[in-house]
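Here it is, the structure, as structure tokens.
Note that one protein chain of the assembly has been removed; the remaining protein chains are unaltered in position.
All chains are identified by letter, namely A and B, in their written order; residue positions are counted from 1 within each chain.
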Amino acid sequence: MVPLSYYLALSAILFCLGVAGFIFKQDIITVFISIELMLNGVNLAFVAFSHALRQIDGNIFVFFVMVVAAAEAAVGLAIIIAVVRNRNTLDVDQMTRLRD
Amino acid sequence: MQLTLFLIFAVLAVAGAVNLLIQRHPIYSALSLVTVMFALAVEYLILGAEFIAFIQVIVYAGAIMVLFVFVIMVLNAGEVAPAPKSRVAAWIGLPVLALFAILVIGQVYGAFGATQLGLGEYLVQTGPVGNSLFHDFLLPFEVTSVLFLVGVLGAVVLAARQNQAPKPAIAQAEAEEPKAMAAGQR
Partner (left out) sequence: MSTVAFFLISLVKCLIVLLILLTAVAYIQLAERKIVGRMQSRVGPTRVGPFGLLQPAADAVKFILKEDVIPDGAHKFLYILAPILAVVLALLSITVIPIGGTITVFGVQTALQLTDINVGLLLILGVTSLGVYGVVLAGWSSNSKYSLLGALRGGSQMISYELALGLALIGPIMLAGTLSLRGIVEAQAHLHWFIVPEFVAFFIYLTAAFAETNRIPFDLPEAEGELGAGYHTEYSAMKFAMFFLAEYVNMITVSCVATLVFLGGWMGPLFGPTWLHMVLPTVYFIIKVCFFLFLYIWVRGTLPRFRYDQLMAFGWKVLVPLALANVMVTSLVVALR
């Protein structure tokens, strides 16, 4: 028997590590990966609550989060490819202007 | 025994996340995230969400992260050297982030009493998930399919190489080939 709080604590830790990656990392792909880590942490919280409250809605919501994460990853990576192709660098600090 | 299982995979998930932050090369970060996803898939299985666990493996670890790995290879990403000013940010920022994490965990920890989750108490089978998706959540389902269509179109348009000129008929193209080659190399 694992307390619900343990799952939520794990979810919070993963989310905060994702935020840390998002803020501190230097190359844009790792920043994107940290966003996915944040989404995963949140998914864990949803599934834990779904089990605790005996409702299926949590699982359905996780399904939708995954779907939206997939669409977001596809479009975001396409943007990254376009931007990197133009600026020739992966450094986030160089991507400060909308136009060269 | 459930606690042992939970702890093993929780430690694995956190170790993967920390490794994601430590590694310099994006490919190792991506693979660390795949490890985290695996650990979370096992956690979902412990929580009885078997469908979600395998969808996590198939969709998230098996498709989205493959997309990340592909992009890293196509862009030939290498290690990006850390900028000097980010040291200061790390010295101030990381303690603040740790404080934030402690606050969040403190809030969620006591908020739900002593609710215990037992292994096998609530098993979500695929049938009910499908039923719920197509009856109660039909509108979000259809909206996400439109979202996917838009996403695919957007990704194809954004990532396509910018063509110099619209392609003429074949004979004309063969005649203009040297000019097109020079224009394409610019």
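By definition in this document, contacts are C-beta pairs under 8 Å (C-beta built on N, C-alpha and C of every residue); 3 or more make two chains touch, one makes a residue touch a chain.
These figures come from a predicted structure and were not determined experimentally.
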item	value
Chains shown that the absent chain touches, full complex	B
Hidden-chain contact residue, picked from the options B:Ala17, B:Ala39, B:Ala61 or B:Val80	B:Ala61
Option from B:Val14, B:Val69, B:Leu97 or B:Leu119 whose C-beta touches the chain left out	B:Val69
In chain B, positions touching the absent partner	27-28, 31, 34, 50-51, 54-55, 57-58, 61-63, 66, 69-70, 73-74, 125-126
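Basically, only the chains that are shown with their structure count from here on.
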item	value
Chain A-chain B separation of Cα centroids, rounded to whole Å	6
For the chain A and chain B complex, residues of the former touching the latter	1-10, 12-21, 23-27, 29-30, 32-34, 36-37, 40, 43-44, 47-48, 50-52, 54, 56-57, 59-60, 62-64, 66-75, 77-82, 84, 90-91, 93
Complex contact set, residues of chain B against chain A	2-3, 6, 10, 13-14, 17-18, 20-21, 26, 29-30, 33, 36-37, 40, 43-44, 46-49, 51-52, 55-56, 59-60, 63-65, 67-68, 71-72, 74-75, 77-78, 80-83, 86, 89-90, 93-94, 97-98, 100-101, 104-105, 108-110, 112, 114-118, 121-122, 124, 128-129, 132-133, 136-137, 140, 144, 147-148, 150-152, 154-159
